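Apart from one protein chain that is not included, each protein chain of the complex appears where it belongs.
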Amino acid sequence: MKVGFLGLGQMGSAMAANLVKAGHEVTVYNRSHEKTRPLAELGAHAATEVADACQGQAVYTMVADDKALEAMVFGEAGLLSSLPTNGIHISASTISVALSEKLLEAHAKAGQRFVTAPVFGRPEAAAAAKLFIVAAGEAQTLSECTPLFDAIGQRIFILSDHPPDANLIKLSGNFLIGSVIEALGEAMALVGKAGVDPHAYLDMLTSTLFGAPVYKTYGGLIAGGVFEPAGFAAPLGQKDIRLTLAAAESLNVPMPIASLLRDRFLTLIAQGGENLDWSAIGKLAARDSGQ
Amino acid sequence: MKVGFLGLGQMGSAMAANLVKAGHEVTVYNRSHEKTRPLAELGAHAATEVADACQGQAVYTMVADDKALEAMVFGEAGLLSSLPTNGIHISASTISVALSEKLLEAHAKAGQRFVTAPVFGRPEAAAAAKLFIVAAGEAQTLSECTPLFDAIGQRIFILSDHPPDANLIKLSGNFLIGSVIEALGEAMALVGKAGVDPHAYLDMLTSTLFGAPVYKTYGGLIAGGVFEPAGFAAPLGQKDIRLTLAAAESLNVPMPIASLLRDRFLTLIAQGGENLDWSAIGKLAARDSGQ
Amino acid sequence: MKVGFLGLGQMGSAMAANLVKAGHEVTVYNRSHEKTRPLAELGAHAATEVADACQGQAVYTMVADDKALEAMVFGEAGLLSSLPTNGIHISASTISVALSEKLLEAHAKAGQRFVTAPVFGRPEAAAAAKLFIVAAGEAQTLSECTPLFDAIGQRIFILSDHPPDANLIKLSGNFLIGSVIEALGEAMALVGKAGVDPHAYLDMLTSTLFGAPVYKTYGGLIAGGVFEPAGFAAPLGQKDIRLTLAAAESLNVPMPIASLLRDRFLTLIAQGGENLDWSAIGKLAARDSGQ
Partner (left out) sequence: MKVGFLGLGQMGSAMAANLVKAGHEVTVYNRSHEKTRPLAELGAHAATEVADACQGQAVYTMVADDKALEAMVFGEAGLLSSLPTNGIHISASTISVALSEKLLEAHAKAGQRFVTAPVFGRPEAAAAAKLFIVAAGEAQTLSECTPLFDAIGQRIFILSDHPPDANLIKLSGNFLIGSVIEALGEAMALVGKAGVDPHAYLDMLTSTLFGAPVYKTYGGLIAGGVFEPAGFAAPLGQKDIRLTLAAAESLNVPMPIASLLRDRFLTLIAQGGENLDWSAIGKLAARDSGQ
């Protein structure tokens, strides 16, 4: 397929590279142009303008937040005005449900198609084409995108034909991870204050009922107490909880753990944790308990 | 080994049976005597008094709560007055840290030994000798108990030589399960209100980052919405959160999710949920949101 | 003084009327024109356009929310483009701190002056010119506005020369009222479940340590259990908590009671309480407890 790829951060670069490797004709764009170089070496076309990357059947976007995506789509000579009629915008970014609704409407009005395909997985999984993709949109459109998804991920979950639902599900997933961090933080503060070794404790948990990747990854970070360099920085985690709460407010769903996580991130950042990994909120229970 | 086994509920019966099968000489006791019969058929001795089951090298206890264990240990002709000098009391019940401290002291005064060995696992795991055992106590004593542990569990975790620590760890584990139930309940209320199918959602979660047994088991219960018959009744979950909070108070550790779980159980029970499985608290977020 | 008054809801009408009665030359404007009539009868000029009310030394605004104020100020032929150089915009609405910051900047750029003067008090207090005014802005400008404040309120509190601070303080005041409602709701659920009469209980509280107007007003509403017609509707209370949390997020201040209030409003509205008085959240603790 002839596709564009906008947004070449750590995740986006790996995803775009896998598209190229799978044989697709990919034109890549990034606000700071030098990030296109490694992809050009792999065989991608390097665009200097957003519009140049929007001339194929589909364009993938993978950027940091709502603001970046809005600028890219609605800006002058942006995605919206450049994508051909019937072209597909595949949004993989973790954005707000509200922006997703707005994009759905704007693309429909412009005679274009819009699907969402946010991913679960860290940069290593992206590099290995092992991402999990949660896609939402019209069945026919998603079907056309399947070769792209296959090049990037290990499994695709289609849970809805309404694109914003995938954004909601992605946010809920990050909320669940945040809940694991907080719960582990409280449990470790408790047993830690009694003198139990946190690594041995975590090994027991992950060898028994809690043998999921999130417990290993985040439990290890909390037990080790080293939160720099950040794999996923605190302000990004805070943003996802903010977007979760915003979506929950629109739907009138009270989520007390999400509210607690919001307060934890505010505390962490107020006390200088802006550059730490988001799992650093898992140390606040211990700190409150005087450890 | 020649051992006693006190407390023949669903878990205790399965554990005692595995001790018999492993070739130990087991004398079993239960307050309501008829529960000793199936074990007698397997080859156990059936005692009609607590004291009769306390004549071996060790006695295992597995009862419902502090009150039951206190009656058994401190009552007339109870475990404490019947166990020989140097005999070992192996406490497997989920009891308070405070009672464990009290037992440690009482047995030491009586010239007896005390270790704790609470288990993780449901009745099926107990029947299959696949329990996880979290043991705490003097290394030498635990070593003597190893043949018993091997007959019952698939793996033993020794995290401390101070017996009450294993009780604390067991409570913290149940707190972590409760946290999973609450977090899943909130996430499912959120995506459910947007119209996403809860079973498909759960399948996605457990196929990706949350592939641990607890997510499958409790997520399935919440998605299905059927909480009877209870695998683990709400008042038992409430009790464990109560004991977690009591231990946290002794150690001066604030645990906001545990406080939230406490309030959830009160709400569930105030509204008639006394006979439901404890995972029914995972429906309260949905109910609050008008679903 | 020659002043404009924009926004003639229940509060605004009473405030404008008091300005007229105090001898000021007042031009009033409201989106639905018929609300200007009673004021015209009192001697005010009735404008049909925003711009017509912005020709004096100062213009007062008192509208429902950010959106209404933004439309009025930034719209075509709006306040910003109509107010003369050096003219004063006195904002009395309960708006976000962020909008107040934006107005401050915009007016400065336009060579105009901006002060904030939100009020505490219900419609009866407004009618009686007994409002409490929390004003913020440059000392000189506030001094020029004093004759207007005197016509409207019983006391003026100047706590800052930075206009958005008065908006923050107003929001914090509504947060404190919300906290009283919630705390009373929990206490009344507790004693109520034991069978204590809520009116007698409230009488005791307000006769002893809690003899403030808010306890009498809101305690009476909760004890009576009648929340219609709404004196201050739930969505307005929800909005103020939302703005409080937004300001707290900007300042990195975690406010757990505010988060709880947020969840309470979501629950109330999810369950159909949109038209109830905001004090109806004070019944949720009782409902959770099965009363």
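Should a chain be cited, it is by its letter among A, B and C, assigned in written order, with residues numbered from 1 in that chain.
Criterion: contacts are C-beta pairs under 8 Å (C-beta built on N, C-alpha and C of every residue); 3 or more make two chains touch, one makes a residue touch a chain.
Note that this is a predicted model, so its numbers are computed, not measured.
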**Complete:** Displayed chains that the missing one touches are A, B, C
**Request:** Could you tell me which of C:L19, C:V115 or C:A189 touches the chain that is not displayed?
**Result:** C:A189
**Complete:** Of A:A53, A:L69, A:L148 or A:L266, the residue that touches the missing chain is A:L266
**Complete:** Considering the complete complex, of B:Q154, B:S259, B:N275 or B:Q291, the missing chain is touched by B:S259
**Complete:** Of C:A51, C:A127 or C:V214, the residue that touches the missing chain is C:V214
**Request:** Please give every residue of subunit C in contact with the chain that is not shown.
**Result:** 120, 132, 134, 155, 157, 159-160, 162, 164-165, 168-169, 172-173, 175-177, 179-180, 182-184, 186-187, 189-191, 193-197, 200-201, 203-205, 207-215, 244, 247-248, 251-258, 260, 285, 288-290
**Prompt:** If you put the missing chain back, which residues of subunit A would it touch?
**Reply:** 263, 266-267, 270-272, 288-290
**Asked** Can you name the residues of subunit B that touch the chain not displayed here?
**Response** 242, 248-249, 252-256, 259-260, 262-264, 266-267, 269-270
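Here, only the chains that are shown with their structure count from here on.
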**Fill in**
Superposing the Cα trace of subunit B on that of its twin subunit C calls for a rotation in degrees, to the nearest 5, of 180
**Asked** Where does subunit A touch two or more other chains at once, residue-wise?
**Response** 248, 252-256, 260
